[in-house]
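The block that comes next holds subunit A.
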Amino acid sequence: MQRDTLVSFEGVIKRFGGFTAVQKMDFEIKKGEFLAIMGSSGCGKTTTLRMLAGLEAPSEGTIRLSGKPINHLPTWQRDTPMVWQSLALFPFLNVRENVEFALKMRGMAKAERRQRAEQWLDRMQILEFADRNVAQLSGGQRQRVALARSLVVEPEILLLDEPLSALDAALKVRMQSVLKNLQRETGITFVYVTHSQSEAFSMADRVVIMSRGVIEQIGTPQEIYGAPRTRFVADFLGSSNIFTGKVLAASQSMVEVETPDGRLALGGGNLPIPPRQGDTATLTVLDTKTHLSVSRPTGAANIVPVRVIGEEFVGATATVYLETAKGHEIRVQKSHDELAGLPLDIGQELFVHWAPTDSHLVAEA
Partner candidate 1 sequence: ADPTELTMLAWYGHAEPDIVAEFEAENNVKFVPKYYTGGDNMLGLISQSPAGTFDVILSDAEYVQALNAAGYVEELDPADYALDDYFPEFQQFPGNWQDGKLFSLVTRFGFLGVAYNTDALTEAEAASYDVFWDPKLTGKVGHFDWHLPNLGQMSLLTGNKIPYDIDEAAWEAVKEKTLTLRPQIGGFFDYGGTFSSLNDGQMLAFAGIGDWITGVLEKNGAKVKSVIPEQGGLQWSECFSIGKGSAKADLAKKWIQYITSAKGQAKSAQMAAYPALIPNQKGWEVLQAENPAEAKRQGMTKDAGNAIDMIRAGRIQYRQWPIQQDLETWNDFWSEYKGA
Partner candidate 2 sequence: MSSEAINRNRAVDWSLRAYIVLSYAFVFAPIAASFVFSLNSDRFPSIPLGHFSLEWYQAVASDPLVWQGLGNTLVIGVIVGVISTLLGFGAAYTDYRYNFFGKQVYLALALLPPTIPVIIMGLAMLAFLSRIDLSGRAISVIIAHVVICAPFAMAIIRLRLSQMDPALEPAAWNLGASEWATMRHVIVPFTKPAIFGALFITMAVSFDEFAIAWFVSGLNETLPVKVLGFLQGQVSPRINAIGTFVFVISMTLVILAQVLLSGRTGPTAADKE
C-alpha cells in the first residue's frame, strides 16, 4: 500500500548551544501510518517530536507538513496535538473541560464543543467521569482523557511522547491495544516516541531507530528485528550475537569472515554490495537462530565451541549464556523443551552452530 507523505524532515539539524541533539535528519512520515521512534535516552527522540509540534525550531533544514514548510509557525497555529509523558492534564479543570480546551481556544461555541467533547469521552469510554477532577481518575483513565483532549480537534497527526511509560506493566499492555485500535479506526497518523522495544514493535507500522541524533534504521518491526542494519541497532535490540573479523572471501552469494572465534560464513542473497576481501566486517545472528549441541555437528557451516556460563529463565524461553575460548559472550534462546535434553551446568563444553543464511552483515558505527 503506497501512502501519501504527510510530514517530511529535510536535512533537519537541531543544536542546543554547542550541542547537536539532532543531526541532519531526512525522513518522511506517511499519511495514516503508525510510526514509532525508538532509541536510547538522550538520542533526540523528544527533540524530533518537539520540532514537529513547534515547541522547538530547527537550527537548519526544513520540516514540511502536507508539503508546506512549518519551521517557524508557532505551536498554537499548528494542528499537531501531542500526548505528553506526564499527560499534562490541566489539574484545575475537570475531565470535560480538559477535553473542551482545544475547542475553546479555537473559539467554538459552548454547546457544540460540549457535544464534541462528550462524543470523544464516550468513544474513549470515560464519559461517566466527565465531571470528575482529573486527580480522581486512575492512570489508565487519565491516559484516555489525554488522548481525548488531543484527538477532539480531529487532527491529521497525533504526536505521542512515551505516553505509557508511567503506567504499570498490565495497564501498559491494555493501553497499547487501545492506542493501536484507535489509530486503525481513525486513520490518524501517529508518531510515537518510546524507548520500549516491545511497545514499538507491537504497535508500529514502521519503526525509526535513532542513536545520538542520527537515524540508524527505518523499517517495519520484522525487517529491523530480522535484519538489523548497523551494529548499533543489533546491539540496541539485544537479541543478536555479534562477531567482527576480516573478510577472507566474498562473492555475491557468500562471504567468509575470519573472526577470533573461528571462520564464519554468511550468504543467501543478502548481499547487495558484498564487502571486499581484507575488509573488516561485522556479522550478526539472532539468538533464536542459533543452536546448541553436545558434540560437534557435522556438515554445519558455522560452528563455535563454547562453555556454559549461565542460564536465564524468561517466561516461555530460556537464554543460555555461553563463552567462547576468547571470552566472547554468545547467547542462545530456546524454549524449555528444546533445552531439556542438554547438559547446561556451568562450565559444560558445547557447540553453537547456525546456518549461513541466518547471518547478516551490519555496518559498523
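As a convention for this text, contacts are C-beta pairs under 8 Å (C-beta built on N, C-alpha and C of every residue); 3 or more make two chains touch, one makes a residue touch a chain; residues count from 1.
A quick word on the picks: all candidates are chains of the complex that A comes from, given by their letters.
Keep in mind that what you see is a predicted model, and the values were worked out from it rather than measured.
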Check each candidate in turn (1 or 2) and state which touches subunit A within the complex. 2
Spell out the part of subunit A that touches candidate 2 in their complex, as residue ranges. 53-55, 74-76, 79-82, 84-88, 90-93, 101-102, 104-106, 133-135, 149-150, 153, 166
